[in-house]
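Comments concern the structure below.
Omission of a single protein chain aside, the complex is shown with its protein chains in their original locations.
Now for subunit A:
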Amino acid sequence: MATTYDSRRLVGIKAERVTDVSSRDFPGHYPDEDHSWNLEKFRENLTVKIRRVSNRSIDFDLVGVDASIANAFRRIIIAEVPTICIENVYVYNNTTVIADEILAHRLGLIPLNIDPKAMEMRVDDESTDRNTIVFELKLECTRKKDAPKDSTNPSELYNNHELLSGHLVWQPAGEQEEVFSKNPPAPTNPNIVLAKLRPGQVVEMTLHAVKGVGKDHAKFNPVATASYRLLPNIVIKKPIPPHLAEKFQKCFSPGVIRIHPRTKAVTVDEENKRKDTVSREVLRHPEFEGFVELSRVRDFFLFNIESESAYPPQRLFTEAIAVMRGKISSIRRAAEALGDQPSDGDVVMADS
């Protein structure tokens, strides 16, 4: 049986426009209905369902929250969940064709496998073993003695003709050796090409990696993508004529529409309807006019998060919640402190 949604939860999708985009669940919007904040009701309505998890990404449904809340988490994952990246590059020698600043920029973008929980934010450029990880980068390209005469393949002709992320060598300092003993700091992928070298070219650098957030620089962004979309909803208003069944099916993404093999009855696959792209192709054909209604469910968020950092994908959402709660508590503390002060900007003497 198809799930039907309360029409108030639906964002209508018409051929040329969308309808009922904004949420209206505020007190006073509907007469004689109570829409004031109620934690019990919210808890009852809320569903979090994890769908798919891989080593890199997670898909989950967040149902029963307002877009502003879902969007806050998405924004926090992208811009405010901290990661570790190379921030300072000290160049002692670089005779490659890549300019220092370009190479430094490329080094900054390398994802590192360091758990940000194990480090502190660096303040005022004061480096300690708690907030800075040091890497050495040294490479010299040389000619291979026994290279075949007619070869044009650089890997046959030269040693070290590529500077790779795997060439970073961690230099433990202070207590780091102990803290990171289980998982020594290194790039998550050792095969990133940073520069190409030819015989005689040398790179010698010291790199300092620090903790930072995506709003400061995109290299600190812990994800490749963090996005959500609304659950598509397809309602067939009256039976599709059997001779049009296949044409109807082709208007949607594969797997969304099922056709009964014998009766040619057309139904929406409840499990697969989330796969629909809502291309609105079906609304372009006059023969389907009045047969189908497209919409999306306003409070049904299909999250997809792809980690590109040290965080396992399932941890990113909880990290975002922790950051959000941290922000709330700092604002709350400041607001509570305001309560003791006068409001009009005039300084009131303590003994007046």
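Following the convention adopted for this analysis, a residue touches a chain if its C-beta (ideal position, glycine included) is under 8 Å from a C-beta of that chain, and two chains touch if they have at least 3 such contacts; residues count from 1.
The definition used in the following text is that contacts and distances are computed from a predicted model.
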Record-based protein name (UniProt) of the chain missing from this complex, from "GPI ethanolamine phosphate transferase 2", "Molecular chaperone MKKS", "S-adenosyl-L-methionine-dependent methyltransferase" or "RBP11-like subunits of RNA polymerase": "RBP11-like subunits of RNA polymerase"
Touching the absent chain when the full complex is considered, from A:L46, A:M121, A:V193 or A:A218: A:L46
Interface with the undisplayed chain - residues on subunit A: 25-28, 35-37, 39, 42-43, 46-57, 60, 62, 65-66, 68-69, 71-72, 75-76, 79-80, 123-124, 188-189, 314, 317-318, 321, 324-325, 327-336, 338-339, 343-345
